[in-house]
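Please see the structure below; I have some questions.
Yeah, one chain of the complex is gone here, protein chain that is, but the others are all in their spots.
Each chain carries a letter (A and B) given by its place in the written order, and its residues are counted from 1.
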Amino acid sequence: MMRSTVIRLIIAFILLPPSIGLSARAPVSEATEACLGCHSSLHPGIVEEWQKSRHARVAPRDALREKPIARRISATDIPDRLKYVSVGCAECHTLRVEHHADAFIHNEVEIHVVVSPRDCAVCHVTEADEYAENIMAHARGNLVDNPVFQDLQLSIIGTPVMSDAGIRYEPADADTRAEACEYCHGTRLVHKGMETRNTDMGEMEFPRIDGWPNQGVGRINLDGSLGSCAACHTRHAFSIEAARKPYTCGECHVGPDVPAYKVYTASKHGNIFSAAGADWDFAAVPWTIGKDFTAPTCGACHMSLLVNTDGQTVVQRTHAMSDRLAWRIFGLPFSHPHPRRPETSIIRNRDGLPLPTDFDGTPASEFLIAPLEQETRNRTLQAVCLGCHGKAWVDGHWKRFENTLETTDRDILTATRLMEEIWARGYAQGLAQQASPFDEAIERTWCDSWLFYANTVRFASAMAGGGDFGVFADGRYQLSRRIRELADELALRKRLFPPPEPITRNGAPRRAADPGGRIALRR
Amino acid sequence: MMRSTVIRLIIAFILLPPSIGLSARAPVSEATEACLGCHSSLHPGIVEEWQKSRHARVAPRDALREKPIARRISATDIPDRLKYVSVGCAECHTLRVEHHADAFIHNEVEIHVVVSPRDCAVCHVTEADEYAENIMAHARGNLVDNPVFQDLQLSIIGTPVMSDAGIRYEPADADTRAEACEYCHGTRLVHKGMETRNTDMGEMEFPRIDGWPNQGVGRINLDGSLGSCAACHTRHAFSIEAARKPYTCGECHVGPDVPAYKVYTASKHGNIFSAAGADWDFAAVPWTIGKDFTAPTCGACHMSLLVNTDGQTVVQRTHAMSDRLAWRIFGLPFSHPHPRRPETSIIRNRDGLPLPTDFDGTPASEFLIAPLEQETRNRTLQAVCLGCHGKAWVDGHWKRFENTLETTDRDILTATRLMEEIWARGYAQGLAQQASPFDEAIERTWCDSWLFYANTVRFASAMAGGGDFGVFADGRYQLSRRIRELADELALRKRLFPPPEPITRNGAPRRAADPGGRIALRR
Partner (left out) sequence: MMRSTVIRLIIAFILLPPSIGLSARAPVSEATEACLGCHSSLHPGIVEEWQKSRHARVAPRDALREKPIARRISATDIPDRLKYVSVGCAECHTLRVEHHADAFIHNEVEIHVVVSPRDCAVCHVTEADEYAENIMAHARGNLVDNPVFQDLQLSIIGTPVMSDAGIRYEPADADTRAEACEYCHGTRLVHKGMETRNTDMGEMEFPRIDGWPNQGVGRINLDGSLGSCAACHTRHAFSIEAARKPYTCGECHVGPDVPAYKVYTASKHGNIFSAAGADWDFAAVPWTIGKDFTAPTCGACHMSLLVNTDGQTVVQRTHAMSDRLAWRIFGLPFSHPHPRRPETSIIRNRDGLPLPTDFDGTPASEFLIAPLEQETRNRTLQAVCLGCHGKAWVDGHWKRFENTLETTDRDILTATRLMEEIWARGYAQGLAQQASPFDEAIERTWCDSWLFYANTVRFASAMAGGGDFGVFADGRYQLSRRIRELADELALRKRLFPPPEPITRNGAPRRAADPGGRIALRR
């Protein structure tokens, strides 16, 4: 394929008029020229990366000339100031300054440091609007506003402190939070005034921004918007190619909690990508199945606009991942239908906890999508599969996947029952004792079972990445081991420390529907 | 290097007569044209992948014109019907329909869904015959017909159920088996009659096939043959390039049980592949050491026909991996000479168990290759090493490898002795108690020691992937830890629960040579 590409390029080069192919570069605005004057020496990395980017080459006017299906911008009313020039430093960093708390005068121009999705929306309005409905845009709130997750977070990144009563946890500082959970979930950026710095150009003033740097998908920006387009469309190339390659998703989905990237690399799809991907066209819009690529990447299944070789649309582009997802399979003990709303901290289960299922796996259905919507989403995703596979193949795959959701949920129910008995007998301190259910060693054995191993089994199933990730690599081998560790530890404790008094059922946290349970989580 | 390739291509293009280089594509049969009529729109992914493949470009007649050493097909008597056209949809999916249980009439043509190695054998007979003798072709039977492995499988993928007597395991359902162990080992395909489906072309009938989809290396096909060539020569490119790259092997050999791929990536060989492989010629037949590639991939060591730059054969092509393997180093407590036959469930050790060694490591020699055959195989494999390394280097490497087999076996014997004492004292229930030796938490500590860690150490040694995989990454650090966990747990139990009665030696499973032990495994 590379050879034929080369041959085609040679022919194209010979046939093309000399003016095209090497020229046709959008003019750079005067304002951006001024930026480049200093910054091309100061920060050659980002300037050169931008120089090679589509933003540097194509003015919005020319981008609008493409027919709709091939268009890379969704706004149709681009301001004249932006329309005829390349999308350079000044174009983005002076946009909507009135909305940005970090706006400041820099060399006589008012600029802001942090470009936000609402800035990008000036040209990419549909994508930005969709992304705002993406569960990822709310990744920070979904973590920070959920007391159960905050309690789990405290036990993981908090500081363990020894005391006479055992170990307690002091909250993590802001820097730790920023590079741990909030690296992916996003920090809250806060403008803290200005500071003066000595630079090669003399003294200059710059804003001080708490939470900076960060490019988490749910970052709270200084204009109040959520997320960072650069999380996937990495600065300052902002390329569709990088976003379509699996490495980008791998930044946050390495595992073992969300092992999507690892499972992909071991799947047949990942194998084809690794072996043949160097010859694919990752920049084509629309993205033609078979012609541009011969196995899906993360983007192909979950986001990209795909067409067949007749140019017919197979699936629409979306920046709200949930459009193609019927189930949520990770991060929580039990799988469940996808939440209706991207803000998940509003969910309440029967026990009043902000979780999409009870401790026995019963879904908090009013907050989750209905079966009909699940079917619609399945059909959307299956259209991608059918681009290469027959219906029997796809149906067989889906049957296995939904079966695996059932079996992993059943196993996690077993693990949870064992944990509940451990709590009930006082061998560990859980919600009923106003204590965290996540911090003790035996509680982590339970956490591992769902947070890592049931998750990995479900991902291996969903992505047909079977084999090792379904069994030996954080899969059923480890899942079954953790369940047995709970059982064997419980049996040992029962033998060593027989209960002095009868066990009451309300020792078990799934019965702890009283407010006390939630207060415990808010310590 | 890429630059010189480009320059050579330019020269080649200029010098070549215009008719060659872009044309010379095999004609497509009428039958295949009919398939493409619909399927190029329906499944553009596989159609386009095929269009770029050698199968689409070269008719068997032209493939036969190569001199023998460069030939990619081994049959010499290709039927006329296939000989002059590209190897397209109809050519493979109408082959030998009389042998395929899933054959059915589709648009007036009798076709079958699942193409098998015996179909491929029409052109690639030597490869198919060799593969039938490959232990991988028997991967399903070797798992399913071995009661010890079935017991291990039950404890891993079975459903743990809580009962008053503790945890017991219910067998996994077919869907779980298919996406867990059988993803790699292969499912048994069974034709379950026909079903009617509404399609864009109206109502049509299709076969229902249990166990589908699957591309496991030991799949039992609907013509009774074993395996799937597409496991490595991925559909529908069926390329030699993909099979020669390590990603393909990585699909099933990620680890931690068989960590070949991970060890490779961290080895010097893997480093060279990752750094320079983009410039190698993965399609050349024969494969010339140094010219086409400068470090081995999995295929180079274990399968490919290699020549030196004088065109002399260094090693013959084989599709039976065992031809170059003196030792089997994984999957079982102890390393041992490679089995004589690819069907390993026929093996019996002194205790009557279907295992290639006893619990003390003594090999079941009559089922295993003799030292002379081991020497022959070592010499075959070493010929590959000598393509880049001097004899002192290769001998030094081999000495270390065989030493590591000894030391890991010795460590595993220590782990097994500890486990036997734990069983003998009743701290866990093993074969002598008619119970599984694999399901309790402490038993998994023992399993880890050989299934993951001794394995990884042996792979790191065999593949010169030393360093981390030999020590800290599932290596000797974890192996020594697991052994110590067994010892320390035993010591704790002895202190907590001193034996009330004397320990009899026949408590230990390695003495459990009575039939009871095997019955226990067949529960």
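In this section, contacts are C-beta pairs under 8 Å (C-beta built on N, C-alpha and C of every residue); 3 or more make two chains touch, one makes a residue touch a chain.
Being a predicted model, the structure only gives us computed values, none of them experimental.
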| item | value |
| --- | --- |
| Chain not shown: contacting residue from A:Asp175, A:Glu203 or A:Glu366 | A:Asp175 |
| From A:Val87, A:Leu368 or A:Ile442, residue that would touch the chain that is not displayed | A:Ile442 |
| Touch criterion as defined above, residue of A:Asp129, A:Asp145, A:Glu251 or A:Glu373 at the omitted chain | A:Glu251 |
| Residue ranges of subunit B at the interface with the undisplayed chain | 1, 3, 6-7, 10, 265-268, 270-272, 274-276, 278, 288-291, 294-295, 308-310, 312, 386-393, 396-397, 399-400, 403-404, 407, 410-411, 414, 417-418, 460-461, 464, 466-473, 475-477, 480-481, 483-485, 487-489, 491, 496 |
| Contact set of subunit A toward the excluded chain (per top definition) | 6, 9-10, 13, 21-22, 40-49, 51-52, 113, 155-162, 166-167, 172-173, 175-176, 178-181, 183-184, 197, 206-209, 212-213, 215, 234, 237, 241-242, 245, 247-248, 250-257, 278, 439-442, 444, 451-452, 496 |
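One rule holds for everything that comes next: only the chains that are shown with their structure count from here on.
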| item | value |
| --- | --- |
| Cα-centroid distance, subunit A relative to subunit B, in whole angstrom | 34 |
